[in-house]
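A single protein chain has been omitted; all remaining protein chains appear in their positions.
Our next item is chain A:
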Amino acid sequence: MASINPANHGLRLAVRYAVLSIIAVVFLFPLVFMIMSSFKPDLQLLQDTGSLRAFLPVGDLSFENYREAFERAPVWTFVKNSIIVTGLTVALSLFFCSLAAFSFAFLNWHGRDTVLAVILATLIVPFETIAIPLLLLVSKLPWLGMDGIEWGWLNTYRVQIIPWVADGLTIFLFVQYFKDLPHELVEAARVEGASWWQIYSRVVMPLAGPVLATAAILKFLVMYNQYLWPLIVVQEESYRPVMVGLQYFFQLNTAWGEVMAYLTLITVPVLIFYLALQRAFIASIASTGVKG
């Protein structure tokens, strides 16, 4: 690098931007298509799909699809349900999985490595294989409610939340991250008189920002996209999440404009959540090498 040739340098920059732009466009096109289509009547929408017009705000634009989507389905109820289920699951999962991982990473107990191996082994079990046994289980479980013990968890929020709180992947992410933290920090805290809980809450978790962001986003995506499980455990509309709500738009004849309007609406919380965590997420990808 004796001397940088400005022309050459400019060219390289141009190529780099061109490549990045293509990648960005590839990822953005479906989103743009969805949003543009949500403002178009069905007939025009279908005609436009053959051309670039599909990505442009042209023709007969209106909020008609949105109005009809709200008429067809209780959109806000579904969004609210998904936010409640996803939010609580993410929060509980971060807490319990990090606690479990803390124990695997820092405490010495008999059989620790075996238990961890078993937990990691659950990663290869697809959910579909346990869905039915799990359904039978939760349909009989007790719950201490306002008026004493009730039996069966179907048609509730808890049936959508509790089975998803603990999972091998989240525990694994935390264990890996904790093992990479300098061990002396924990030892110094022990010598200083901190209890294990204090070490967890005051030393380890404040340093776990990146892994918290990674785990939160992965969990968020899983939970927000839940379909099979809520489909079989929730029959009441008032507890249905957004993905199950999509069914309302695929009956007899599909109104594609409304589908696009509905999809646009339910994407908004994802974008808000993602933007909020974006910086932490990028930092965490850079530092853990985990890709979402």
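Here is the rule we use: contacts are C-beta pairs under 8 Å (C-beta built on N, C-alpha and C of every residue); 3 or more make two chains touch, one makes a residue touch a chain; residues count from 1.
Methods note: contacts and distances are computed from a predicted model.
Student: Can you pick, from "Putative transketolase N-terminal section", "protein-glutamate methylesterase", "ABC transporter ATP-binding protein" or "Sarcosine oxidase subunit delta", the UniProt protein name of the chain not displayed?
Tutor: "ABC transporter ATP-binding protein"
Student: Of A:Ala189, A:Ala215 or A:Val244, which one is in contact with the hidden chain?
Tutor: A:Ala189
Student: Take the complete complex as the reference. Which residues in chain A touch the chain that isn't displayed?
Tutor: Interface residues of chain A facing the absent chain: 182, 184-185, 187-194, 198, 203, 206-207.
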